[in-house]
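Dropping the structure in here first, questions after.
What you see is the complex with one protein chain gone and the rest in place.
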């Protein structure tokens, strides 16, 4: 081997299986996170001060009824045994039974999940498609203090839009487009028109935040030494921006993009409630108020898993875009 | 003398956005305190005769389902909305700070556990955590405060951890540790005061977030319960009657937005006030004046580069003030100067890499006989792309981290020589071999972070050799490298120079390096060349007092160990405030009236050496080591 002959060692961090090690490490982290999540969902009920069954059934319920419900939920067993049963149930796909409807939790979730996924998916897609060109374009246009007015208009608009929470935006949209203009339906999930307002309500805030962030990141990337190198190579602007600036600006943005996507998953809860959208968000609120704990547990697990998957996707995307990130943590 | 903190806060309030946000926030807080005291009765007065009425002179925003005045209800709700949000923020910030400072206080093992827990929790969005805790603490105001507080905690803990770790690694904390301070006192005296500003900023923004989340929970029916009411509750109640009576929903909605914005804007304004000020750096050229081009000098002695009266100006300052020199083929010339002397800007101006708002002008700037400032952009790009190579100071940051090294070299030939991708990559491997990168074919496929500093600088030189360079401009190419690696890189540059007869301009703050490497040395001070002499003439025949002082202030291997080093009093000149006359006069032992009134021209002597000093002939009489002058700089 040449390296031995010349006495040169490969620099630290370089090994052919960097990817394998990255994948293994990432998988281990995911498993630990899932375990923490499952345990947290399990403990949720036990953390409730007092007797959750008594709390759920109210002070007027007879002791017999309380006991019966406790037994049905398995709450009369020792904690570790309940934990074992809970884990065992999860492995076999059994997430318990909804107290309110008597339906299996997994069935309720399977029924409601697609509506929520659609909402979050479309909203994220629109946020990205809008924010990337706007953010990068703004950076190029307003670089080095050019076009101060455009910059001010962009910054203030994006600050305001980014600060308005999705449920308020949703109410505003309902008022303008539903009540005043009457263009689109404002409740339920039926036909393409009913998607417009909920998706908009979810997408606008993150799009504004992402666009602003991308502008800042692109600006700082454009000042980087390697951009100066690219210019010193006399490459055309097009190549400087797309090959050298954009991937680096995206790298820095992906982490926040992931956080925004997670937040969007959570935002669906509120938006669904404004639009009476038949998704998980309306269901979890109903079940919290009705103290339907098995159903709450199940939905918390779904949301949590979604967030963990988003994080995983972020790490993989980072690894693909930025070769340094696969070795960063070792 | 005021503390640096006070002045930044005052500065924030002086900006229009800062003042506006502060005013808005003050109004919101004032209303939160006063409204419940003043208008509680009006807000809860039931009038069954006027249910769900629209806005009128009597009820500005109309009435709700029980005929209560919505305007007053919104005002009074400020108290509960803001109060509960602040309470939740306090819970969150408190818990976050505890978790965030724990790693420093608890030591390595326990700290790592806390960090791991925070890292997992921080991935979950606040609203999901709030829902989780709302289940645990029960539906209602208390539950919601705790839920939102604990939901804020992980993000705040993460922030505090990062900040603490950053400050705890600084030398002044190390110095305090050496002085015997305990962990808690270190934290309180040295760490917390220095991270207070970002923490306050984020707490302010977190308060805004808490306000919004709280409204969200109340809106869902999980927060404040009747008969109490906050904005979220009012909004939820009003939503059902949006068609008949929109004001009932829009009024509390607007209140939430305004209050949230007040917190957010105030936080952002402070952040901007204390944040880093962006430093303008310099790239593409903007040519302003291009005086009549002189006929290109022809003949055997045609210089590779001829510069006459080169100036680089920025708004408010002119850091390069008339630099003139020429470079012959195969010649190695060094430019020496301290930071701020304009040496790097000179290099960038030569390379046509000064960007707006910088402006480059010159009576003459000829490269290979062609006037760079007058050349059409296309031609200039091709000429510079193939014949002019740059090597930058920091090899760690000068390559694009997301692209393979070979690719970054290859694109030069793809662009300027029309090679295909494959051909260009072959050329890149060949050039990497030429700069003695071992296993070039394999290493071409690697990313910059897999290269050591010295190897990257080699690759950078190889990048310059993708074309057929006539000139290499190397700006501090070895400053970031170790001495022995530095020597390797210099040796490589030298072999490239002699093998292909390439002219080399080496820019450095280190006069020792320049002496070792170059045939001729240009000394720069305050944007001008003050001396131009053969390297062999150093140190004995240097004629400018600055050159001599520079030589005497830096020890070399022949410095007399028994005598103190020379001290140059005063500070380097600020480019924005260059004095009349000789810029060095204020620090010069020979300065007299002439020096402070007129700037000496750069005058050549019969051997072609140039010096800009009124007293150049008196200087050689001075001892190289000046008597030590103790000055407080």
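Lettered A and B in written order, each chain numbered from 1.
Basically, a residue touches a chain if its C-beta (ideal position, glycine included) is under 8 Å from a C-beta of that chain, and two chains touch if they have at least 3 such contacts.
Please note the rule applied: contacts and distances are computed from a predicted model.
K.L.:
Mind telling me which option in "Oxidoreductase", "Dipeptide/oligopeptide/nickel ABC transporter ATP-binding protein", "Molybdopterin synthase sulfur carrier subunit" or "Phosphonate transport system permease protein" is what UniProt lists for the chain we can't see?
P.N.:
"Dipeptide/oligopeptide/nickel ABC transporter ATP-binding protein"
K.L.:
Out of B:455, B:542 or B:613, which is the one that touches the chain we can't see?
P.N.:
Only one of B:455, B:542 or B:613 touches the chain omitted from view, namely B:455.
K.L.:
Give the residue, chosen from B:17, B:52, B:95 or B:485, that touches the chain omitted from the document.
P.N.:
Once the missing chain is taken into account, the touching residue is B:485.
K.L.:
I'm checking contacts with the chain that's been left out. Which of B:56, B:162, B:240 or B:495 qualifies?
P.N.:
The one listed residue touching the chain not shown is B:495.
K.L.:
Given the contact definition stated above, which residue among B:63, B:78, B:101 or B:194 touches the chain not shown here?
P.N.:
B:194
K.L.:
Counting contacts across the full complex, list the positions on chain B that touch the omitted chain.
P.N.:
Where chain B meets the chain not shown: residues 1, 3-5, 170-172, 174-182, 189-190, 193-194, 338-339, 436, 452, 454-455, 482-488, 490-491, 494-495, 498, 509-512, 515-517, 549-550, 552-557, 559, 561, 564-568, 571-572, 628, 630-633.
The criterion applied here is as follows: only the chains that are shown with their structure count from here on.
K.L.:
Which whole number of Å gives the spacing of the CA centres of chain A and chain B?
P.N.:
Distance between chain centres, rounded to whole Å: 31 Å.
K.L.:
For the complex, give me every residue of chain A touching chain B.
P.N.:
Its residues touching chain B are 2-3, 6, 8, 10-11, 13-14, 32-33, 36, 40, 44, 47-49, 55, 144-146, 159-160, 163-165, 167-168, 171-172, 174-175, 179, 219, 223-236, 239, 243-244, 247-248, 251, 259, 262-263, 265-267, 269-270, 273-274, 284-285, 288-289, 293, 296, 300, 303-304, 307-308, 311, 321-324, 327.
K.L.:
Within their complex, state which residues of chain B touch chain A.
P.N.:
Of all residues in chain B, those touching chain A are 120, 123-128, 131-132, 134-139, 208, 212, 215-216, 219-222, 235, 239, 242-243, 246, 249-250, 253, 256-257, 260-261, 264-265, 268, 278, 280-281, 283-284, 351, 353, 355-357, 381-382, 384-385, 390, 392, 394, 397-403, 411-412, 415-416, 438-439, 446-447, 449-452, 455, 460, 463.
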